[in-house]
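Here's a structure for you.
Yeah, one chain of the complex is gone here, protein chain that is, but the others are all in their spots.
Just so it is clear, A and B label the chains in written order, and each chain counts residues from 1 on its own.
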Amino acid sequence: MAAEAAVLRVQDLSRSFGGIQAVDECTFDVRPGVITGLIGPNGAGKTTVFNLITGFLGANHGSIRLQGTEILGLSPHQVERLGVVRTFQHLRLWNKMSVLENVLLGCATPAGENVFGLFLRAGTVRAEEQRARDRAMEVLSLFGLTDRAHELAEDLAYAEQKLLSMARIFATDAPVLLLDEPTSGLDSESLGRIIPMVRRLVDHGKTILLIEHNMELISELADQVVFLHQGRVLAAGPPAEITSDPALTEIYFGV
Amino acid sequence: MTAYLTHFLVMVAIYAILALSLNLLIGYSGIFSLAHAAIYGIGAYASALAALKLGLGFWGGMVVAASVGAFASALVAIPSLRVAGDYYVVASFGLQVVVLAVFMNWTDLTNGLAGLPGIPRPRLFGWVIDQPFEYVFLAAAFALLTWAICWRLTNSAFGRVLQAIRDDEIAAVAMGKNVVLVKIVIACISSALGAMAGSLYAHYITYINPSSFSLHESIFIATLVILGGSERLAGPIVGAFVLLAVPELLKFLAIPDAIAAPMRQIIYGALLIVFMLVRPEGILGRARDGR
Partner (left out) sequence: MDLFLQLAATGFVVGSLYVLCALGWGLIYGTTLHFHVAHGAVFTLAAYYAYAAQKFLGLPLAIAVLGAIVAAALSGMLIDLLIYQPLERRGAIRTTLFIASLGLLTLIENLLAIIFAPDPLRMDVGRLAEAVQLGPVFLTRLHLLSVATALLGFLALMAFLKYSLWGQAIRAVSSSPEMARTVGIDLRRVHLLTYAVGSAISAPAGILLAMDVGVEPYRGTTFVLLASVAVIMGGIGSIPGALLGALFLALLENLGVWKIPSEWQSSISFGAFLIFIVVRPRGLFGRKIQSAEI
């Protein structure tokens, strides 16, 4: 693992709800070319960390830097514009829209999304739409979803829906991808489709931070692991180190 | 008989514009507004006053109407859409109530309950449009224009964003869409078009008063949209035809006037409930199970 400068740097991140400290002075780095996994038992604060990074929640204190720029306090759409995009554990696909449309919404169509541009720059809008469609079909092909392009997102099999949720964020060209439990609810056959896909994202130059619930899968999925418990980072290191630590496994499986 | 028919057609065209414009909000963006009658009224009064007090013609009045309508909408949309959809419903309810109060009480400006008579008919290159069937063409032309604008908006990247917002707003924000801005823009466009319908109405009927722009009217317009189906553009037009037939049906059944008004409301209310239970996507929408 190259010791390259961190793309995403989280420092002393804290957030409480009522009396509960959901995230407590978390500090970790996310490096490029390497898959970083956030693991820990239920309620450890993993999704809260995601929500903090992507602007869905405000922090009580701390810092989140993307390539040196502070992104804490920005709204979610501003965070996406700067290059960080996420999937959701409950997918949140646009169910009544087609697979192609779901991906198209990730492609760059600024002229077509601007009301003035829509009516005054018809030629530009048309060309942009065509480019976006071509790009969307490329992305669908990469994820093996070409045959499903015109089906409604809700009609897809669960594994394909998971692929679609990744495809749509991939289409945005954002360099940092946050995957929220990409393997949850999948059988072993489907895992065989998803896990290699996550690895291929790294080959495309993406920086990946993912939440993984399953300790057994973590060695296949991640190169670096951050173990969270009750909002605090207990350990960080390669998966083999973490999974072989008896104290951590005890915490994970409960006493 | 022909006079009756042409009147019916003009009103269908005007209500089609109202329904198409409200559909941009309810059907495409998933935002419910109870203020569309107020916007309709703002358009009517703005255009009428522009003609009566400033001597502007129909065309100038229409521009004034659309601008004032969009502005009023922005005043309410900007604070409330920042927060969540439910706040907008309450804010729109409030706008409806306040605007009606203005129509009824700011008598210096609006003549209160007595209304504004003597609104001039439109002129096109010196030719006055005062024959009923001429007005049918004018109204139909505006309905077509509205349809074209809505079509362009919804069949585009912008339309995709609207649908995404309706389907799952949080996902839209996570994917970088400035949802609040989009909602405010669509609210303003919807109101500009609705106010335009008001302008058409004012210069057609030539006399307006506050009673045409009440909360009941807002519910009626919403019923048109919901009945006709919000997923296809033809829906609001179908809805307009169907619902405008209801009062005629009641007259046909010789229901006394005192009962007719609440009876109409009961039918609209019942239709809303039944449609939500059985076919929320309306008459022309895509069925949930099939395609």
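Just so it is clear, a contact is a pair of C-beta atoms (placed from the backbone, for glycine too) under 8 Å apart; a residue touches a chain by one contact, two chains touch by 3 or more.
No experiment lies behind these values; they were computed from the predicted model shown.
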Worksheet, complete the sentence: Among listed residues B:M11, B:L52 or B:V98, the absent chain is touched only by B:V98
Worksheet, complete the sentence: Out of B:A37, B:L153, B:A195 or B:I226, the sole contact with the unshown chain comes from B:I226
Fill in: Residue, one of B:A3, B:L253 or B:L277, that touches the chain absent here
B:L277
Response to the item:
For chain B, residues touching the missing partner are 26, 30, 32, 76, 79-80, 82-87, 89-91, 93-95, 97-98, 101-102, 104-105, 169-170, 215, 219, 222-223, 226, 259, 262-263, 265-266, 268-273, 276-277, 280
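Definition applied: only the chains that are shown with their structure count from here on.
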Discussion item. I'd like to verify one number: the distance from the centre of chain A to the centre of chain B, where each centre is the average of its C-alpha atoms, in whole angstrom.
Written reply: 42
Worksheet, complete the sentence: Note: in the complex, chain A contacts chain B through residues 54, 56, 75-77, 80-81, 85-86, 88, 92-97, 101, 104-106, 109, 111-115, 118-119, 125, 128-129, 132, 168-169, 172
Item to complete: Flag every residue of chain B that touches chain A in the complex, lowest number first.
Response: 152-153, 156-158, 160-161, 163-164, 167-168, 170-179, 182, 185, 189
